[in-house]
Each structure stands twice: as C-alpha cells, then as structure tokens.
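With one protein chain held back, the other chains of the complex are shown just where they sit.
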Amino acid sequence: MQRIGVFVCHCGTNIAATVDVAQVAETLGKEPGVVLATDYPYMCSQSGQDMIENAIREQKLTGVVICSCSPRMHEATFRKTVARAGLNPYLLEIANVREQCSWVHKDREEATQKAIILGRAAIAKVTLNAPLVAGESPVVKRALVIGGGIAGIQTALDIADAGFEVDIVEKEATIGGKMAQLDKTFPTLDCAACILTPKMVDAAQHEKINILSYSEVEAVGGFVGSFRVKIRRKARYVDETKCTGCGLCTEKCPQKAVPNPFNLGLDTRRAIAIPFAQAVPKVAYIDPNYCTMLKTGKCGVCSKVCTVGAIDYKQQDTLEEREYGAIVAATGYRPISLEKYGEYAYGQSPDVVTSLELERLMNAAGPTGGTLLRPSDRTHPKTIVFVQCVGSRCEEDGRGKPYCSKICCMYTAKHAMLIREKYPDTEVYVFYIDVRTPGKNFDEFYRRAVEEYGVHYITGQVGKIVPENGKLLVQGSDLLAGMQPKIAADLVVLAAAIEPDPSARSLATLLTASMDTNDFFTEAHPKLRPVESPTAGVFLSGACQGPKDIPETVAQAGAAAAKVIGLLSRDHIVCNPCVATPNEQMCNGCSSCEKVCPYGAITYADKEFRMPDRTTALRRVAQVNPAVCQGCGACTVACPSGAMDLLGFSNKQIMAEVDAICR
Amino acid sequence: MQVNGAWQPTIVAFCCNWCSYAGADLTGTNRLAYPANVKIIRIPCSCRLNPLFILRAFGRGADGVILCGCHPGDCHYTTGNYYARRRMTLLFSMLDFLGIERERTRVEWVSAAEGAKFAAVMNDFVRQITVLGENKRLEDFRCK
Amino acid sequence: MNDTYLEYQAEILRMTDRDPKRCMICGKCTASCPAFSEMDFHPHQIVGMVERCEFDVLETVEGLWHCMSCMACSERCPRDVQPARFMDAVRQWRIRKQGGEHLHPQQVPEKIDEATPQQAIAAAFRKYRK
Partner (left out) sequence: MQVKEKAIELLSSGKVSRVLGWKQGEFCYDLTPAVFESAEEVERSFVFSPLAGANLAKYLIAESRKEGVVAAFLKPCDSYSVLQLCKEHRIRRENVYLVGVPCEGTVDPDLLRENAKGLTAVREAGGTLVCDTLYGEKRVDLSAVLLERCKVCKSKKIVVFDELLGENGEENPQSTRFAAVEEIENLTPEERYAFWQKELSRCIRCNACRNVCPACSCETCVFDNAKLGTDNKAPASRFEEQYFHIIRAFHVAGRCTDCGECSRVCPQKIPLHLLNRKFIRDMNTLYGQYQAGADEESLPPMLDFRMDDCEPSAARGGKQA
C-alpha cells in the first residue's frame, strides 16, 4: 500500500503569488495513495526539510512528491533530506511548479490547475518508483589536461603539486599558447614571457607532469573516474628523446620561405624549426608541407648537420591509449577571421593589423626585434588608429560574435600606452563604443593612458578605411563632438573579437560535453559550478569557457585543478543509479541495443533459462555494465520487445506521467 | 481538455534533461510566458522517447506532442538525438501516411541557453494545435 | 507621451521591420555616411529619435534628404538595425504627412519618356502611395 506525502513549496512568493498553493495541496491530498499533502513557505529551508523528514517518519511515507522549483535546482538537496529520514532517496519526485509554471504563466487559475496536473504526474510516477542504490566505480589517479596554454599549464601544475599525475596534450609543437606570443601584460606591464616561461619550465621539470606536445586527442571512451583516451602523437620527424634543441638544423635548412606561425606569418622561418627560443619541449620539428626531403626525397641537410642523429624522415603518427580519472578542457581561444570586414581593409593593406599581430610587432623576440615598424615599408608609424569591437557585440549572422570579447579594452589601452611611452612623437587614436574596465586597477590603467600618455579616445566607430598613397584614410565618427573625423594613419590596429579555438567543437563531441551557441563550453551551473562541465569528470579551464584575461584564466585554472584534485583524491565515485537494465526473460539477444549504446556498456551472455515446459534452454541475453551506462535510454527504444528499460525513467513511469497529464 | 466549457488543447512536451529541460527552466528564470496547456515530461535524452509514449499520449487525449532535445551534435550522450531524429522522422512520416495530421507532432532542438526559443516554440505550437482543433483521429474514445 | 507620436513610431517600425532598441550607439553608421557633412542630424541620431519618439524634431530634420540610400550604414551596422531603412521610413512619413499622394496612377503615362528609367517611375509610385 502506497503512502505518499505531497509537499507544496511557496518559494516565498515565487510560486505562491501565481499558484494557489493551498488549493494544490488540498486537491493533491485527495489523490489515491496520498496520505499527507501540505504547503510551506520554503521547503528547502532547514525547517522545511525537517518537516519533510518528520512526516516521512511519523506517517511512514513510501514516496515523497515535492512541488517546488526545478529538480535541476534542488533534487539533490531533497534526496538527501529523504535519505536522512531513512527512505530511499530515489523514492522522491519533484513537480516543477516554479520555472515551468508560476514563472511562465500569469493567470492564477490556469497556473493552479497546471500545478495540480504536474503534481498528479509526479504522484503517478513516484507510485512506480523503485528504491535505487547507486553503485561505485574506481578512480584512476591521473588527470588529462587538453591544451597547454597558461590555463592548461596552471591547472596541470596545481594538480601535480597535489601529488597526482597529469598529462598535458598540446596540438602545437610547444606549450605556452597565446600568452607566449604576448609582449607585455596589463595592468602591471610585466613581460608575458618573463612570467610564463618559468611556469613552462616548471611544468616540463615536474616529475608528475608529462607533456605530450604536437599531439591531439583522437577518441574518448569510458566515464568519470576511468576515461580511456586515445592520443595521436603527430610525426614531428625528429626524435624527441634525442634532440638537444641546439638549433643547428634550423639554421642550415635551405627551405627559408616558411611563414612563421609564431609571428603570425609576419616573417619567415625554415622548414625545420623550434617554435621559439623558450619552447617547451625545446625540440625541433619538420613542417611536412614545406620540407623538400619529405616532399621530393631529395635534401637531407638537417639530418647531415644533426650531431645526435635525431632526424627521422620515416617517423609516423603513433596512437597512445591512456586512462584518466578526470579530463580538463583548456583549449583556449583565437582571434576571429577578419576577411568579412572589407571596410577595414584588413588583407588589403599590410599596415592594417590585428592586436595580436601588434603584440608580435612590439615584442623583442618578434619579427622587428621589438622596434615598432609598419609591415609594408618598415618605417616608424607616426599616426596610429586603434579600432575597438571589431566583430565583438555584432549580431549580424556569420560576420561577428554577439558577445563582448572582454579583453580588448584593456589590451588596447596597454598598446596605446606602450607606444606613447616608447615613441612620444606618435599620435594614437582609439575609436571605441564603450570602454569596459571592471577589474582591479583596470580603470586607473585606462585613465592613465588618457591622462598621462595623451591617447586620444574617440567615442564612435570607424566606418571605413581606405589605403591611399601609403597612408590609411580612416573615416570614423565622433559622436560626442558630432563630427566625422578623417585621419590619415600610418598603422591601423583592429581589436578582433576572440572565439573558441576551432578544435573545441570536435573535442566537445568526443567528451560529450555541451557547448553554447558560440562554441564556448557550457558550465554545469553558471554561478555555482563555473569550472565543471555538465558531463561528470570533465572540467573547464580558461578561455574555452568564455573570454577571459590572464588573471581570471589562472584563477579558473586553479579552481578547475581543485575540483580535479577533489575527484582524484577519492578512491571510488558513486555512479548514477538511473541506468538501463534488461529483463532477461524478455530479451531476444538481437543486439539492437548494443549497436546504439554510445558507451559500449552492453554485452551479451549465454544463459540457461527454465522454459515453461520445464526444460532448460540456453539463450543469448543482454547484460548492462551499470558503471559504464550513463542512462541515456537509446537502447530502450531500440529494443523491440521492451526488455530493456531505464531505471528511474521506466516505460511504465513515463506512461503513468503521460496518463496523468492527458486524463 | 474542457476548460469552462471551451476546448483547450492538451500539449505534452517531452524534454531532454540536459538541454531542453534546462532551456525550459531558463524560460521560467527569464519570465517568458507560454500557454499553460504545455505540460513537460522530463526524459534523460531525446533518444529515450519511445513512439509508444507518443501514441499513448494521443490515445489518452493529447492534442499535440512535441519532443525537445539538444541540438544535433550537442547531445549530452553524444549520439542520442541522432537516433531520436531518425526515429521521429520515420514515425511522423508514418502518421502522415495514415492521414493523421502531420502538424500534431513536432521535434525542436532547444539548447539550455535558448529560453526564448523554448517560449517561442511553445507559443507557436499551441497556436498551431489550437487552429488544428481537437485530436479526433488518434484518440481512444474510451479514455474521454 | 503623445499618442499621435506613438502611432507615428508604430508606423515607422512597421515600415522598417527593425527594432531601434537594438542600436548600441556605436556610431558606425554615421562614420560610414558619405553625406555626413551635408546633414544636420546623422543616421544614428535619426534612429535614436524614432526610438525616443522625437517626432517634433524629426518633422524639421533636413539631413534626411541628403541621404543617398547608398546603404553603407545598413551594410556595416553590427546590430542589424539598418539605419538606411529608418532614413527612408522617416522620409516617407514626412511625405505622407504633407497630405496627398504625389504620384497618382493616372499621372504615370505622361511621365513616361525615353529618358526616364521605368524603375524610377515604379519606385516613385510605390514611395508615394500608402
């Protein structure tokens, strides 16, 4: 005999203002099996939870229905409440009468009726709920960090310092990421390389950290606690264990016309190269698109000059499979392509550059050795125009990004300031829509650029840029002055919007981690779980979750590391008990379920069954590994006989809900 | 469903837990209105939706059934919505083949961030079903 | 706010099919405008005036007539507000307010000559009819 308790929450006035909670409790109290129905201002409060606990004990309840906010909010809370009173936590159902009722309907009568129906559906379901016991699965005490920028490096260092092994997978030939390409950092103006490269060295030398550079994640299997990851180690044609990083080969290679990716193509390098002086690992690699030996079989200069015999033209990609307990995505960002912004003449004139290119032009290790020269004629630019929000806050389809890229205001202030300091004879104009400087010492920094360094900030956008006689004619608007300034500039710097690295999309699919419409990874909760992905065991670090500056990235990297450490320090984790379960009596052994299972959780076994005529027969039946099953339910529909069912969301439970709603 | 003597459509919305149910929650958080005719049933993934449930709903008097899941490619379980897409495509085609109004069934991909889309979809679907009128062709009159 | 002005606003929004509230006043339209120096008020201001219902000002704006409909502002607007549509809509509103349709169907035959492009007549016909 069912003894169900119904608890209707007012949520202050959030629910009670639109839904007649007393009427809901009264009506639901008359449902068959319900022995108690009551309402209370805050069910999730200590006293509300105490009330539920007491009711379970006193009324000997066999099931609990709570009409409250979304189960995504408080299901876990109330499960614990129910468990404290000695009831199985899965004998609880929540009717979502806040997000899906009181907050979306205005008419009190309608909302009350709907709340009653939702409550009935929950009662119908809870009547069929079975006590579920969550299983346990072991945790592999090693973490994988995907991406070796500042986010990945920091996460790896923090995890490794706690004593756990970490692998960093980086698709480029060196770790360091975008930060390695920067010149100075705001608002303190320390040199990026000076603060980053020691961390890169720390990572390389840490006994718990293993750097897999020039590698990519190819496949991810398993689940939280024991992911199985296939990593492709791309052929670098140089034996990493032998190369000493002497650099002789990179000087002797006859193929000189290779655009240098580290300097964003602003200069060239050889076909065999070490990405930059402080690269980690400091090992050369050959770009097979340019290497004469790999393309034609004739050359071999690098092999001849290498004193340790590290060059191996026959090297192939290799695949490694490793197990991890946790995975951190730290895939970072890149500036968007500006080819659709014809009005800014990017691509038409070499003197229109992106801010990241300017970083290289100002960097002592850059193509100009740190002297600011325009790319076209290598002269000192005297008039420089910065354009903000190029592609940011842009709602046009396919052209820009609807969000604010967050870092541009500050780095532009930094660039303007550095230029004015180094070359006081230069006039610097910044066209902006808003200057956004929330952050410690950020607004002071921007004001210094204006007040101390005399940078001309102009409220308004640039309409078009026309290259003419070696100059760039910039036509903008000055909204405060009501003017349309026309500036003949020598150099124009575009603050291109940033977007997630394109590799993130396919990675998200491999990780089954969700993404938003802009391809940023989605966090499990935007406020309360900002460094976790909704997929258990997958964590987020840095700009792959949203635009971030360096201090924020480092903070988030540390937070992600803390979450990973928390996971890895456990020996076992509790599994989701809502998994598929086959009814062996009904199973045909047809393998349909196995074919749709994304986790490989289903296997088959030949089992003996007693038949109705008292004989025994050997039958092939499906078996589900509950530690591997994630409970999607694909198998339950693929199964023609209905032998496969999903605990917690069984066919019968869902149909009971359907019946309760439609009756 | 009869409300004050007037017919009101009954709409069952099956929402996957990870994207669309969260999207529906966001609709609430943003206070975007949609008609109370829509009742949501939470399922772990769009691939959990058995055609049995859809027909059962129609049999018991639903006038419209909609399935909402993660956008293709964004499934929490990687591939679930791809299977759901094929199953629903074939099922809907069959219902149409039997002369049952095609407009009574729908699949929409709603992400956890698309609260506004969820409201818009539900408003549109309810409007469409209201125009279409009561489900007569696939009801089980014993359940009325 | 004046009810008549709200009606005007509704009419202009209907004609433009765009929402002036989406404008974030970046000024890119005005920066792009080749007729800037001829205008008393500039594209972003016209959009703003429609949004704020300043039809008393819009009634006297002369800059409208300098807009050549080159569409650069609409093309470059990052918010898809399409200021050129507002320019055009406000112009139509002004013409309609003067009363009388400037071109009647009966007048069309006499306007046809070798030099006038047919498109111009079709455009004028459309423009001056409600």
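Observations
Letters are used for the chains, namely A, B and C, taken in the order the chains are written, and counting of residues starts over at 1 for each.
By our rule, contacts are C-beta pairs under 8 Å (C-beta built on N, C-alpha and C of every residue); 3 or more make two chains touch, one makes a residue touch a chain.
Remember, predicted model here, so these are calculated numbers, not experimental data.
Contacts of the undisplayed chain with visible chains (whole complex): A, B.
When the full complex is taken into account, the listed residue touching the unshown chain is B:Glu101, out of B:Asp25, B:Glu101 or B:Glu114. Residues of subunit B that touch the chain left out of the display are 51-52, 55, 58-59, 72-73, 79, 82-83, 85-102, 105-107, 137-142.
If you put the missing chain back, the residues of subunit A touching it would be 585-592, 595-596, 604, 617-618, 620, 638, 640-643, 651-652, 655.
The criterion applied here is as follows: only the chains that are shown with their structure count from here on.
Averaged C-alpha coordinates give centres for subunit B and subunit C that are 43 Å from one another. Annotation: 30 Å between the Cα-based centres of subunit A and subunit B. Shared interface positions of subunit C, defined as residues touching 2 or more other chains, are absent.
On subunit A, the positions that touch subunit C within their shared complex are 343, 389, 393-396, 399-400, 431, 433, 459-464, 475-479, 482, 484.
Per the touch definition, subunit C reaches subunit A in the complex via residues 22, 24-33, 36-37, 42, 44, 72, 76-80.
Residues 3, 10, 12, 17-19, 21-22, 24-29, 31-36, 39-45, 47-53, 56-57, 60-62, 70, 73-80, 83, 87, 111-114, 119, 143 of subunit B are the ones touching subunit A in the complex.
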